[in-house]
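What follows is part of the complex, with its chains left where they were.
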């Protein structure tokens, strides 16, 4: 036992070491725990990804907002000078109307908590509100950044209609149509897909940034409007098409560039997140693909017009070719390779060029070519998603395209006809001849330039 | 004691465990401490929030910089074609002059270390410098990003004056006035509030992004200029007002859109930080409110003009309505609800429309309507802050508005009169009739278009 004690004592001789180790560890541990807790708070409370995501919506959003200026310039450039002030004013007004209506009912109808009619119709609780600004949204981004981004999309749909029905529509019925389109028609279609509704759940319909939801919605509404309102006086006499050339091609070029610029926000920010490596890689790829599709649309349209018109390169066809490429890639800007993006956009460019004479054949007067670009290419872009995105099927895509078309055509017809038979949609022949600038706006676009 | 020893020995039998635990803990602890230190360095050295804040200034800054293009287009579109090249050139030059002067003395006078005259006048140490680029600024953002953001604001104030005094001011006195405005007048006002001076400390004056500090400063300087320089020849004959319509309405629409676009940077980045959840939530809310105020301004102005002018929608009133809404929300884009933002902007739009005939009554010739938009709505927006922001009072807001007005009117009067009685501020009657393009710039804006 003495030995035993001695052994223990020798063992115990290590006690100070153990004590030192243990106590030091405890003390240091205490320090470590404190520091770790502090660090955890810093890291876990970090807004880094939250800010990155919100920035995507905010920066993308203002760039898409600027597309309103692009549509305005494109349309002001492609109408005759006697209607250019009206067209400019209409574009400012429609952006304002769209923003108001999407706040009042649209957003909450597009992304509804409650639905009726088997989920086909969202029930909106009224105006959207951003909630408590001090709270981190579980969605992972600032709530108002999302609202803002969604709002500029609805304005795009409204801008599409404006160009087609230019030079003969009266301003008040146009604004009323815009209000209904942005408050109800567009939000209902969006609720079916981005709102997680019927097309999304039943058909796995895929429309990344809105070839169908934004562009074809605008395109269908424009088509119905063009038919109901009728062509500009003098455009079609018998079977002869009388071109009515745009008054300011450089402005149309500017509009094209602004839209191309804005499309990086339109498609890129539709990734909806940018806070992870995978997300920002995707945003970047979307930028590259979006550009390549526009490149394809531009160049294919150029070649097509050169073939059709003996070597001449039609300026407006080139501009619309770029936009056609952009619309075509919008349904799926992520999964195609860059070569596929060129082809998808390129086919869109060809389709846009070929659709123009087709519309003329049916005497459908589309002043800026919005139907070829936004409707035809919107359909093409949506269908071809199935070629590169395994999650989509041609059938599902066709159902989405078709259902959207049927609904928007019906709804637009009702609204345009209701307007036609109440306050009227078309200006008088005198107003059309004088120009809508004088008739509706009270001033001329270029009072010192225009001939007679 | 034997028992006691035995008990201790039994206790000591756990010693190896303690040793193992302690020593292992120590070793692992050592590893943990190292890893923790490394992690702390990574996290605490993380530039995430710093970068987010700086991005806010840089991206906001370039967007506000682009507002210079917006003012340029708005003004070039609203003057007659014989003065459009002059107006365009003046806008490029004033942006350059503002940038130079704000670097040379302005910034350090606006945000002074030392003040005299009971804190009313900052003492500037001369040109601003960014300092050591490798060092993290304690302010939490890159120093030069702040300078850049502040600089584009002063350019905005200068742009406001340019539109009002168009079509008859000579270029050199205008540039000298701009230099003094941006070097001294604007910085002094800013020092009272954003520089932490008299209005901020004594009156809790609140002006988030500059309804008073930027817009009314520009507006007062413009008002004094318009009075001293006098109206354009032929504008007022007896009591009859002769309209002189703008020469290029689509450009004015483009300018309006660019300004609307830029305002997201103007108001949004005035949050001054974006690295936390609360900050980015606020930035997003500011975007939404800013848009809603412009929506309100646009639509209320539209309705007002339609009522006044028998159903016609005056294009320039719509554009100015949008801008009026934007100026009105600038003093407080964060605390209003979105509905309140619509109203605040809407009232601004109505005020802008109603002020135009008032100015004409006093024969104050404001070519682009800058006084109604920037001065009247700047005052309105500043006063109404007290309705939604608990930190502000109507009295304090009124004091800020009044003090700014008195100072800028006095200072501008001195400078405009000094210029008038030395080099002269107004062009000759011949130059005015010929147009300032030929008289001052040596080329015409549209040599192939203009009549006669």
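Note that the chains take the letters A and B in the order they are written out, and that residue 1 is the start of every chain.
The working rule: a residue touches a chain if its C-beta (ideal position, glycine included) is under 8 Å from a C-beta of that chain, and two chains touch if they have at least 3 such contacts.
It should be emphasised that the depicted structure is a prediction, and the values quoted were computed from it without experimental measurement.
Student: List the number of copies present in the full complex, noting that all chains share one sequence and 2 are shown.
Tutor: This complex, considered in full, is made up of 3 identical copies.
Everything that follows uses one rule, which is that only the chains that are shown with their structure count from here on.
Student: Give the rotation angle, in degrees and rounded to the nearest 5, that superposes the C-alpha atoms of chain A onto those of its identical copy chain B.
Tutor: In short, 120 degrees.
Student: Need the CA-centroid distance for the pair chain A / chain B, whole Å please.
Tutor: Distance between chain centres, rounded to whole Å: 29 Å.
Student: Which part of chain B faces chain A closely enough to touch in the complex?
Tutor: Against chain A, chain B makes touches at 5, 9, 12, 15-16, 18-19, 21-23, 25-26, 29, 32-33, 36, 39-40, 43-44, 46, 48-49, 52, 55, 59, 63, 80-81, 245-250, 252-254, 256-258, 260-261, 264-265, 268, 274-285, 287-288, 291-292, 294-295, 298-299, 302, 309, 311-316, 318-319, 322, 337-339, 342, 446, 449-451.
Student: Taking the complex as given, what residues does chain A use to touch chain B?
Tutor: 4-5, 8, 11-12, 14-15, 17-19, 21-22, 24-25, 28-29, 32, 35-36, 39, 42-43, 46-48, 50-51, 54-55, 57-59, 61-62, 65-66, 68-69, 72-73, 76-77, 84-89, 91-93, 96-97, 99-100, 103, 127-130, 133-137, 142-145, 147-148, 151, 171-172, 248, 251, 254, 437, 440-449
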